[in-house]
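The structure appears below as structure tokens.
All protein chains but one are shown at their positions in the complex.
Up next is chain A:
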Amino acid sequence: MPEIESLDLNKQSVKIKWQNFLKKRGISNFADNEITNIDTTIGLFEANSLIATGSIAGNVIKYVAVENETNESKGALFNKIVSALVSCLANQGIFHIFVFTKPEYSKTFEHVGFSLLATSEKGVILEKGMPDINSYLMAINASSKLENKKIASIVMNANPFTKGHRFLVEQAALENDLVYVFVVEQDVSLFTTNERVKLVKQGVSDLTNVKVVLGGPYMVSFVTFPAYFINSPIDIIDYQTTLDAQIFKNWVVPQLKITSRYLGCEPFSKTTKRYNEILQQQLSDVISIKIIERKMIDAQIISATKIRLAIKETDLLLIKELVPLTTFKFIKNNLNILQERIQKGQKINGN
């Protein structure tokens, strides 16, 4: 019975063996941004040759492959590898796990307790453990009185919340009975997740039919849509946004009885523009997609990118013009902290 061993990919000889093994089994993406975030890689050996392997990056299982011709059945090797990865994650206190894999391996993972979240031609995404998407959506606690009502949704990073965001939410609030504002939960932006949520809540507190909630790992996160945060080629953006849109369509829309999604028209970011296009393609058969023109102030478009640049350059006048008073007060009171974050290397020109 082969034993689980950990593989040290920093050793070039080990890494080459490992890559060759995966390549032979159809896994060929060894881009730097895929490899560098791997925390653990394990393998099973038989007579000194690798017969199964799998890796962990954060809470995502990757690079799982199994040899066909061994003494043990392929299924047994697969289950052994996945068990070891799941236990390893549990030891770190991670009980909610994701896996991206090719559509043909979806069933294999479902057989060991994963459930399918979304499918695209190139790949599928599955999750296992708790809290899962059902418990996430249950916690939002959709009111049962909302049958046949108009329920809008907006997903925003709000880094930070501007008059543009406010305009978008206002439009939706006017045209609907209820508006869910999902704030991106991934904490990698200039404004922390707590700050972003607080500013959104303060900025819409007068709109009684707006509910602000966190997007969990299911909306624009490192799990569903890492390209939002990391510059990526267009085919990767297409693939990830499709999965992000599918999760929204398959789970969020039916559970919360959402009838529309509002998008801000995107003149600047290539990634967000493509995301909008894919959302339209994927969602327009189940809900209506409303694209709202960007709000202009004195012939200039409001964008959070502009605000972040103004923070760097201490241009408080411009900031005051483009954000609601609540956001302005926060920026003014925390200018030093924000500028310090930028100095320490926080990127401000992305999303």
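FYI, a contact is a pair of C-beta atoms (placed from the backbone, for glycine too) under 8 Å apart; a residue touches a chain by one contact, two chains touch by 3 or more; residues count from 1.
Following the convention adopted for this analysis, contacts and distances are computed from a predicted model.
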Field: Name per UniProt, for the chain absent here [options: "ABC transporter", "2Fe-2S iron-sulfur cluster-binding protein", "Citrate lyase acyl carrier protein" or "Na(+)-translocating NADH-quinone reductase subunit D"]
entry: "Citrate lyase acyl carrier protein"
Field: Contacting the left-out chain in the complete assembly, out of A:16, A:31 or A:90
entry: A:90
Touch with the omitted chain, as defined above, among A:76, A:140 or A:207: A:76
Field: Contact footprint on chain A, counting only the chain that is left out
entry: 76, 79-80, 82-83, 86-87, 90, 93, 95, 112-113, 129-131, 135
